[in-house]
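Working notes, structure below.
Note that this complex is displayed minus one protein chain, with the remaining chains in position.
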Amino acid sequence: MDALLAAFATVFDPYVLLIICLSSAYGLFVGAMPGLTATMATALLVPITFFMPPVPALAAIVTATAMAIFAGDIPGCLLRIPGTPASAAYVDEAYALTRKGKAEQALGAGVVFSAIGGIFGTIVLVTAAPALAEIALQFSSFEYFWLVCLGLTCAVFITTESPLKGIITLFIGLFVATIGLDNPAGQPRFTFGSADLLSGVDVIPAMIGLFAIAEVLRVVAAAEVRLPSAAEVKGSIFRGQWELAKKYRVQVLRGSASGTLIGALPGAGADIAAWIAYAMSKRFSKEPQKFGTGHIEGIVESGAANNAAVSGAWIPALVFGIPGDSITAIVIGVLYLKGLNPGPTIFINNPESIYAVFILFFLSNIIMLPFGWLAIKSAKQILRVPRNILMPLILMFCIVGAFAMNNSLYGVTVMLVFGLLGFFLEENGFPIAPVILGMILGPMLEQNFITSLIKSDGDMLAFFERPIAAGLGIVTLLVWATPIVLALLRRRRRMSPA
Amino acid sequence: MRRRSLFVAAASLVLAGSLPAAAQDYPTRPITLIVPWAAGGGTDAVARIIGSLLEKDLGQPVNVVNRTGGNGVVGHQAIASGSPDGYTIGIATVELNMMHWQGLTNLTYKDYTPIALMNADPAGLQVRADAPYKTAKDLLAAIKANPGKFKASGTGQGGIWHLAIAGLLKDQGIDPAAVPWVPSNGAAPGLQDLVAGGVEIVPCSIPEARSLIDAGKVKSLAIMADKPPALYPNLPTLEQATGSKWKTAAWRGIVAPKGLPQPIVDKLVAAMEKINKSAEYKEFMSSRGLGIEWGGPKEFTAFMEKADADFGAVMKAVGIAK
Partner (left out) sequence: MKVSDLVTGLVLLAAAIAIFAYAQTFPAIPGQPYGAGAFPTVVAVGLGAFSILLAWRGYEARRRDGGQQKLIALADWTRTPGTGANFLLSLVLVLVYVLLSDRIGFIPLSIGILLVLFWRTGVRPVTGVAVAVIMTLVMQVAFADLLRVPLPRGILDRVLW
């Protein structure tokens, strides 16, 4: 109890509170810029935190990442440019709401349910971290293989019009993921002697191209009017959120829980959590036909999931020093630096600091509401800017964002190529989100498939030998088999009109 | 004619004055420090601490720039192709001595002006904490008795820890293929797989395995270096445990593009030596469990030369070298 009081005293210190406010603003800005990710926000903070005491250092990182993941929703919703890959899953849905004039509702749901998901994840972190970390550590490549397969299935669920076209763009993404040197064999593939292609195709510049550049091309060139004007966007962002929370309480709970779990797995993070949550939301929804047309349900669930995953990722990081995602990989370094060595004993050796971290998590998710409100209010002004001024500026921001990912013009080239690809695909009714899904999951699929085969000396049955792997495998095969069986049944019924 | 010679004289005066001045005043604008690995990794952390200390020492901003991809090829290439004016430097890593053997690039350590070796982390030999072997010798005997049964992980195919164990096996007269390598994206996923029961050995560095060793999930049997690590002074060296003289370490050092003028080299070497000996650097490195190493341009070159030859031999034995 003393430790808890001491922790409160360290957190509610004016200096720490000032750090929290500054890093909130910083996290919101970085997250809202396409091309700048939450990981980058954290990495840039490291040299600054070096000169800070432990608690303010962690305060800066915790707040900045939580804000960045939420802020990724803002450009996604207003301009159809996801700020981070974690927002790509439901960007079409949010933009559809904006076009209906419901941007305030979509963004409000984003901030409210992000906060709820984040707080849920923190409660789990506080109460069950050691036990959950033990489970997460049991995941070997066999388990991850099935999890990735399940993730790929999302491509079908999130596609509204033609599932076949969704599968095809998923395969395009999977192919793009094979380019480069970073594969289990360590062999250059499809690089044609280019040093740039050796490093593969980064998801971020490709995402900027597919969503933002394609959109710029449509508006600037095809003179297609898509953006709603600011006047159409009315209402308060918090109005109606309570009703949503009541109506979709199951979805909120499911999204938060699955997000925390997926975040706690060292091989999967906020982006995969968002995809799976969105697909799950549609799969179990009472009104799946409304998905993709500006329906808030999926945003509620996946918005909660990606912020829950941010908290969940700290579970294996604190308990075993195993990073749950690229952000916690950096955090572990900072923890060591501040003498807070991760491990099961961290809860015994440094209770004040750990309690302080927990308080910081609660605090950052709570102040997300006022800061998010401010950010949304000011970001909404973007819609007041005339389209012919806005679009060239977006083009320039995209160029800088694609460059910033790896500080290389190669990123800008990738953006351009994917911009054209995205434009072409959309013109012909192909969904583009599965391309991103394929690019994120492709390397994981290959890595876990090949390493599993090496470990089992080529024995395919090994994929079902471990209990968790067997369970996940059976679920995956059932999900895949269901639509085929249903289709066959339907055909049979049609053939015999009895 | 007269006017022209006057012009030449003036021009040469300006040039003569300005060239050494450029080196003397160095640096007069921001310096870029290129990191061939992603933000957040160990190399990035080392580069950022060196960068912030260098910034204090030289009084000019030092921008740490990550150029990732292609197992470090892209970033190392970016350092080598920078202009040798002291405003582009970079942190080279052990992969520099490996990638040209794989035929990925023509770059070798000879394409740089070496400044200073700043860090080295020797490979350890880690197994699950409940594994039945007590010493590295037991483990080697078990490998010999059951070739192909033990799997190891911790880096990609042909990465530094893969070569660490392959070199050890080769040194002991065992076929390197007796321990099939399971490629992973770095030590953390490899260690996790070790704990999850997917692989049996992870020959990564001690700081990488530290948290799981402290958590009682993993044990280290030996370190492939001259002396035990500062973190675990009781850990035997490979030579003590098995008699093998094989040593491997992942290292990091500051390099510049080839052809950097000597005055700038001297200035940077002096700055690096100051950083290397500074309390901040020592505190940073020891808190993360990273080993501090010092080598000026001459020692650094000799070090890379030996490592390059060693790796070439192992990579040919494993079948990775082209």
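Residue numbering begins at 1 within each chain, and the chains themselves are lettered A and B in the order written.
Here is the rule we go by: a contact is a pair of C-beta atoms (placed from the backbone, for glycine too) under 8 Å apart; a residue touches a chain by one contact, two chains touch by 3 or more.
In this text the structure is predicted, and so the values were computed from the model without any measurement.
K.L.:
For the chain that's not shown, point to the residue among A:55, A:115, A:204 or A:217 touching it.
P.N.:
Of the listed residues, the one touching the omitted chain is A:217.
K.L.:
Touching the left-out chain: which of A:403, A:464 or A:480?
P.N.:
A:403
K.L.:
Touching the left-out chain: which of B:35, B:65, B:91 or B:304?
P.N.:
Candidates B:35, B:65, B:91 or B:304; residue touching the omitted chain: B:65.
K.L.:
Which is it among A:291, A:336, A:361 or A:449 that touches the chain not included here?
P.N.:
Residue touching the absent chain, from the options given: A:449.
K.L.:
For chain B, enumerate the residues touching the unshown chain of the complex.
P.N.:
Residues of chain B in touch with the missing chain: 29, 32, 63-65, 157, 177, 180, 183, 318-320.
K.L.:
Residue-wise, where is chain A in contact with the chain that is not depicted?
P.N.:
29-30, 36, 44, 164-165, 167-168, 171-172, 174-175, 178, 183-185, 187, 189-190, 213, 216-217, 220-224, 386, 388-389, 391-393, 395-397, 399-400, 403-404, 407, 409, 412-413, 415-416, 419-420, 424, 427-428, 442, 445-446, 449-450, 453-454, 458
Keep in mind that, in the parts below, only the chains that are shown with their structure count from here on.
K.L.:
Tell me, which parts of chain B touch chain A in their complex?
P.N.:
These residues of chain B touch chain A: 38-42, 44-45, 48-49, 51-52, 64-71, 73-74, 77-78, 102, 104-105, 148, 151, 153, 156-159, 180-185, 188-189, 191-193, 195-199, 210-212, 214-217, 284, 287-289, 320.
K.L.:
Once bound in the complex, which stretches of chain A touch chain B?
P.N.:
39-40, 42-44, 46-47, 50, 137-142, 180-182, 184-186, 188, 195-196, 198-200, 266-267, 319-323, 326-327, 329-330, 332-333, 336-339, 341-345, 406-408, 447, 450-451, 454-455, 457
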